[in-house]
Structure formats: structure tokens, C-alpha cells
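Here the complex is missing one protein chain, while the rest keep their positions.
We just call them A, B and C in the order they show up, numbering each chain from 1.
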Amino acid sequence: MHTNYAIIVPMNSNTFGENWTFTSFGESHGAAIGGVLDGVPAGLRIDMDLIRRELDRRAGKVQSDDVQCTKGVSPRAVREPDEVEWLSGVMDGLTLGTPIAFIIRNKDARPEDYEWLKTNYRVGHADKVYEQKYGIRDWRGGGRASARETAGRVVAGCIAKQELAQKGITIHAELVQVGTETDPDKFNDMIAAYQREGDSIGGIIECRITGLPAGIGEPIFHKLQAELAFAVMSINACKGFEYGTGFDGVTQPGSAINHISGGIAGGISDGTEIVFRCVFKPTPSTPKAGVKGRHDACVATRAVPVVEAMTALTLVSLT
Amino acid sequence: MHTNYAIIVPMNSNTFGENWTFTSFGESHGAAIGGVLDGVPAGLRIDMDLIRRELDRRAGKVQSDDVQCTKGVSPRAVREPDEVEWLSGVMDGLTLGTPIAFIIRNKDARPEDYEWLKTNYRVGHADKVYEQKYGIRDWRGGGRASARETAGRVVAGCIAKQELAQKGITIHAELVQVGTETDPDKFNDMIAAYQREGDSIGGIIECRITGLPAGIGEPIFHKLQAELAFAVMSINACKGFEYGTGFDGVTQPGSAINHISGGIAGGISDGTEIVFRCVFKPTPSTPKAGVKGRHDACVATRAVPVVEAMTALTLVSLT
Amino acid sequence: MHTNYAIIVPMNSNTFGENWTFTSFGESHGAAIGGVLDGVPAGLRIDMDLIRRELDRRAGKVQSDDVQCTKGVSPRAVREPDEVEWLSGVMDGLTLGTPIAFIIRNKDARPEDYEWLKTNYRVGHADKVYEQKYGIRDWRGGGRASARETAGRVVAGCIAKQELAQKGITIHAELVQVGTETDPDKFNDMIAAYQREGDSIGGIIECRITGLPAGIGEPIFHKLQAELAFAVMSINACKGFEYGTGFDGVTQPGSAINHISGGIAGGISDGTEIVFRCVFKPTPSTPKAGVKGRHDACVATRAVPVVEAMTALTLVSLT
Partner (left out) sequence: MHTNYAIIVPMNSNTFGENWTFTSFGESHGAAIGGVLDGVPAGLRIDMDLIRRELDRRAGKVQSDDVQCTKGVSPRAVREPDEVEWLSGVMDGLTLGTPIAFIIRNKDARPEDYEWLKTNYRVGHADKVYEQKYGIRDWRGGGRASARETAGRVVAGCIAKQELAQKGITIHAELVQVGTETDPDKFNDMIAAYQREGDSIGGIIECRITGLPAGIGEPIFHKLQAELAFAVMSINACKGFEYGTGFDGVTQPGSAINHISGGIAGGISDGTEIVFRCVFKPTPSTPKAGVKGRHDACVATRAVPVVEAMTALTLVSLT
């Protein structure tokens, strides 16, 4: 039966985490995307408003719709509010200790927009490797490879952040560079310029973790920095991760920089603030590249809450 | 925040399997029960009718409703057909290689029937240990501990059976003992008798695996019999597992029984038919025990497709 | 390169446990058997004498050598004392929190005794399936399939028992049936009789866990009884596992036995004593079966400390 397909490999890679485990599912233009978050202790009160706001951040709706457009956010994000439907694990706003399943239905599915993808592979996208790996793919809007999948991560990560907040641990990510620009006040202008040209641009996100006690992380393979890198590098379009002195530190002698720990020593948190940075490439789907449809000029802007979510899902299993 | 609760332990135990992983979720009287089956190869055509029939077997609807009642099946099973809603992973009847999420909505939820359970623990049920473990529980009909959870296992297991069938591997379980009775023709009468008395009775299920090639199973901790025992002992009300010569073999000298392998040698399948048996206790919720509501006189009857499902989910990860 | 071999399947099954993980290695007649126990908290003082006594129990040296022989213990166990060499993880008798590696060298390796096994498969042994699975095997004394592998489990389990003892949890297993005999005073005579006839006989071991608090075990797939069954069924020659009312309970109505929990409700410990039983088959290697070399008339006697060890390794990850 499988003989029609080139490569048949099971996927079984849709679960993240060890104590809190998050299983993600859903195609961009199927019935729904969603997830199951298991391991959440009983009795946690979930702030549904906070989850809604985080989803809005991911959708680029932090400000007015006009501003969003100048920031280069795809119109779909505006038209289709992400409404979470809770299926299990929560009763009267409190977690039950049982798996929390939720879905976000795909209301704005317009597969006809993507009909041309049935027989075309977009440059810089996963269309072709999916076909090579599975022999079959949901061609509608990238299917499983769509960044829409990260909405589920944001929901789960937001629950994790609420648990961490109770322990005094906070996570804050922000965009610190767009193209060659490092002044945040000038980011919108720069993005708008690339948007107008039908082009796109990358960005660097910095994330700070405060309140993490010393002793978190395991010293050999599961070093805290390795866990964080694994989490962050799993976000679409992320091309690099560094912490502490990072890549730039290579030019400095030990005597100048060895007091900088980045919050981790020997793979274990040392009780000081943890600082890491990650870089996101420009989206390949641009008018300039011949792709009409929806696109963002700078996907790094929408990756900010996803970086926080993956960081939270990492830490909540370790604390 | 958690200080109100006696014991706070994460649950993270709702995933089964290594290559094909099945994550189960849902409370008996919440919005829905369901699951996510990950690791299914792309291109498998799913027989939706077969899944429906397996769910009917689990619900006790193998014959007419009248017969079911004499067999001691709870009326809920009759009133509430289990309809599967597919959320992801399947397109045009073919698997995509991505996680397959599905739900079965709880249509017949009548929490008022269970109001008394808010403040009472049923003997032989998990009500009290849930309260001790989580400090909170969904008291409606057993919540997560309800046997309704096994419907999701049957859906996932049926997909696994379809994959195995393509490889020539078949799994067949059947009831071989009810109380002291070993003649299948007399099972219905015996169950009906216990039903009339407001009592309940246990049963033994035998399961046979044919077509499994030699070499399946790992020789030390993950012996094939250990994997099967783990799978089957996770079914509600199961109190024992044996294979090959089993417990009765203790009375026989080696010279008499050492040619009987039960299909496994040193933890590895030897290419012959595998035979194992498992025992299910009587349901504790009976009129005689003071529990009104829904109940089955012999839950072993409905466990048969669940035993097959768990066996299939075990084997499909190993073959 | 692998084309010479019939079936090439990776083994990766030599690790047991989730929080305390025990990795076992070694062939019966190679350089050494041993293991790595990871996850042990720092600061545990290890009682080396207790470990030695447990190894003696497994070797059958609980009494004088003469008695051992009448009890049907292989002469190798007497000639070759199991001396543990500690490689890491322990300093000044205290655990460091790092992995504890240890080996037991194979001093009494006499491969020439097994030369005939190069080209012969013993009935009831794993010789043939190893050849089928791996295409290659260490034929010397069963290699990896030898029960000698369980010595490593006993060392690791004994460390787990010491941790559990500090929490007030005790594990006690004992032989309760040999053949048809249930009077322990008559076990030695019965075993000696089978020994004289060049035959062998099975046995049933009962294990009791006391002091385990309510709330241990996970309610769906990782039920406490499923974890225990998995652990115990992984021991060589074990053919069945039951707890609470077990298989015999099938003949009793719910009204008669539903107060018997066996210490577990809904997969979770209920705070009462846990009782389970497991059955071991007779050894197939007997003079009567044409196998000269070493053998035991009743391997169940030596399985008692292994049952305790696997139970301890299971519980120590959950408590």
C-alpha cells in the first residue's frame, strides 16, 4: 500500500517536554490546530485573558490594525481571531491535573488561494522536503509546516508562564535588531520599507529569565543551555542561538570575559539573570520572490511570544 | 496557591507507545474525550467503518439492544453513539504522516446523576485516591477514571490494527471464562443472572496474535511479554496477565511443558502464535453495593476490543 | 556490510526506569557484566554489605553449600563470588549525584563448556531467536540472555531499596508455591526430588510492599499495577503477574470481593499494603532434556531477590 510513496518515515515528533509534555497537532487549513498539555498540577487557576492577549501578540495584533499592516503582518492574522476551545483538563477555571486539550478552529481556510501549491514547491519553504519525506502533504498554506502551528505553543507556554510566575520566575523576550537596525524606535519604519519593496528582513530576539534559582539544569547532556537551544531552534525560521558571551565573545581573551556567565555554569543555572539571543531569517514568501498570498515582512516580530512560550515550556519541566 | 491541596503530583502519564505514540485526554462528562495518535506513516487509508464497529463492540452494541441489556451493558452506551470527529492528520481518507487528532463529544452528559459523588467516595472506585493525589477531581461519573476513556484507545488501536493487517499480523481476543463458566454459549445467561441480582462478575479474556515474525521484542527490560503486560494491565479493572504456560504451569515439571513457548523466547517472538490471558474483576458499582446509576454486570465483555486495541498499539511500535 | 545477517534490529532496550534509570550491560562469559544507575540523589550512604548479601541470595548462597546443592543451585554460583567493582558516582561511601557505574567480572568463564552451543539451539532458551534477531550471538553460556544479567539488577535494586527504606517503604518477596506444594517447609525436599530426577519445576513468588503512601501511580497508561507488571515480567522465566484478587478472583461475585483493592485503586496506591504474585517456569536446561552443564532445578528460588530489585527500581522512580 505504501509503495506509491518515496520515503515513509514516522513523524512522532510532535511532543515537547519531559514533566510538562505538550503535544501539538493540526494542519494550517484543516479542521483545527491544537494541543494537549499534560503534567500540569491540579489546582492551577488559568488566566484566559492572558492567553488571549498572548495569541494576539503572536498574531501581530498588539496595536491597531493599521499599525499592524505597516509592521508587515499578514492580513489573515487580522481577519481570523484565534479562539481557544477547551476540551478537557479544566473545570471551573481550575486545572484538574489531567491532560488539558484545546483546539483553535481554522475559520478562514481558503484552500483555493493555495491551489497552485499542489504542483509547486516554494523556495525557502518545506513544501518539497515534506513531499520527499512523506510522499504526501497537505499543500493548503503549508499544512503542518505553517507558522500557524505556533499558536498552540503560545497557549501551552502561557499556562507554563503562569505556573512559573507563581514561583517568581519571569521570562521576557524582545526584538533587539531588525536588519542592521538596533534602535527599537526605528524598527517599524525599517519593516515598512521592506514591506513596500515586496521584500523581507530578519531579526534578533533577546530573552531574559529572572528569578530562576541556582541549581536548574543537568550537567552533562541536558545542560540548561542545550535545553534552551533545542526549544528555541525548533521555532520556524530560527537560524541561531547563543547565550552569555555568544559568538561575539570569540574576539575577547579569557581575562576580559570570564566573569560573564550568562546565568549558567557547567550547564546549571547560577542564580543570576539568564540572557540568550536567537536570530530569525526573513520570510521567503514575498511578492519579490513571486509569492502572492499572505506574508509578513519580518516574521521575527511575531516570534517574540513564541520564544517566550518555548522558554517557559522548557523551564516548567525543570523547576 | 497549591496549599489547599493534599498532594500535588503531575500526571504526565497519558501517552502510550514509542514509535506510534497515543496521547489520551478527556473527562467522562466534560466537553469531549479524544486522543492524538502520532507516528502513523503517511499514506495509510483509514477504514472509518471498521472504527465505528469497534466502538460499537466496546459500547456493547454487538447485537440487538435487548440482548445487550441481558448482557448487562449500561444504558448510556445505547443512548450515546460514539461519533468520531477528526481534527487533523487525515486528508481525503489518507493519513498525512502528521499527528491524527480526534474527539468524541460527550452528548449524554447528565452531571446531576452524579451530584451525590461530590461528597461520596464509591467503594472499589478511584474517587478517593484521585482526591488524595490531586486534591481536586471531576466527580461527574468518574471523570478521567471512567472506562469511557477507553473509547479513544479503541479508535487509535483500530488504526494500528489496520497497519498491522497490511503486514499480515492479526490480533483476536475473546472472552473465555465468566465466573466459573467456560462455555461461551452459557456466558449471557450467567451475566444475566448476576444482573438480575444487582451483582456483578469477573471474566478472563484470551488474546491470540498470529503472523508476527520472529525477532520482535527486546531481550532485557523490554521483553515482548513485559510490553504486552504493561499494555493490558493499564486497562481499567484488569487484575492479572499471563502467557504461555501461565500460572497453571507451576504444577508441571519442566520435562512436561518446556516445549510450550507461548510464542516468545527470551523476550523475543519466535514466529509461532502468541497466546496470553488476562483477568478482569467485577464492577464494584452495583445496586447490591448501593450504587444506582449506570453499570455493567460484567465489564470483561466490553474489555475485549480494548485488549485488542492495546495489543495493537504495542505491536505497531515494534514491527 | 550487514547483508550477512538475517534480521538487523537495534536493541536499545537495556535501560529501565524514568527518574532513577538503570542501564544494564554485559555478556555472561565476556569480560564483565555491570550497569550504570543514574538519578540517585547525592548524599546517600550505600551499605556495601547489604549489596553483598543480596548478591549471595541471588546466587543461592543463603545457607551452606551443601544445602544449596540440595536446593538445586548451579555450582558456578558457589565457585564464583560476585564481587562488585565501583567505577564512579560514589566517594567515601556516599553517592555524588552522578551516575553510579559498577562491574562484576566474569572470573569463572569456561567457554569450552559451551562450545557445542555454537551450532546448537537449546529448547526453551533464547539461542535461536537471538540468531534470528541479530544474525550473530555470543553463544558462550547464553551470552546476554543468561540469568547472570540479573546480578546487576540486584545491585541497582539494593541501592533503590536503601533509598526507599529511608522513606519507610519496605519490599518483601518470598516463594509461596513450588510445583503443587504450598508449605514452605517442604520446598527444599520437593526441589531436591526434581534435581535427582534431572528434571525441574516452577514456583510462585508473592511480594508485599508496605509503607507506600496513597497517591503513587498514574491513572491512565502508567497505572501502578502496569508499571509493576512491566518490571516483573522482564525477569527471565516469568510467565505471569497478578495483584489483589488476581486470576482466582474470577469465580467470585463483586459483592464478595470488591472490598479487596490489593493496595491500588484506579492505578493509584491507596495507602494499604500492596500484594502481587508472579510465576516462574521450570528451567528448560536439565539433564532430562539432554543439557549437561550448569543448571538449577527451581530457578524461582533465585528470582526472589530479583523480584524485590525490580519492584524497588519501579517504586524509587515514583516516590
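As a working rule, contacts are C-beta pairs under 8 Å (C-beta built on N, C-alpha and C of every residue); 3 or more make two chains touch, one makes a residue touch a chain.
The model shown is predicted, which means the values in this text are computed figures rather than measured ones.
One chain is not depicted; across the entire complex it touches A, C. Of the candidate positions A:31, A:50, A:84 or A:204, contact with the unshown chain belongs to A:204.
Residue-wise, the contact with the chain that is not shown comes from A:225, picked out of A:88, A:162, A:225 or A:317. One chain of the complex is left out; on chain C, the residues touching it are 1-2, 4-5, 8-15, 19-21, 23-27, 30-34, 36, 38-45, 85-89, 91, 94, 96-101, 103, 133-138, 143-144, 166. By the touch rule set out above, chain A reaches the unshown chain at residues 7, 9, 11-16, 24, 123-126, 128-130, 132-133, 144-145, 149, 177-180, 194, 199-204, 214-215, 218-223, 225-227, 229-231, 233-234, 236, 238-247, 249-255, 257-259, 261-262, 265-271, 279, 281-284, 286, 288-289.
Operating definition for what follows: only the chains that are shown with their structure count from here on.
Touch-path distance (fewest steps) from chain A to chain C is 2. Relative orientation of chain A with respect to chain B corresponds to a rotation of 180°, obtained by superposing CA atoms and rounded to a multiple of 5. Annotation: 46 Å between the Cα-based centres of chain A and chain C.
Rounded to whole angstrom, the centroid-to-centroid distance between chain B and chain C, based on C-alpha atoms, equals 28 Å. Across the assembly, chain B contributes 9, 11-15, 24, 133, 144 as residues in contact with two or more other chains.
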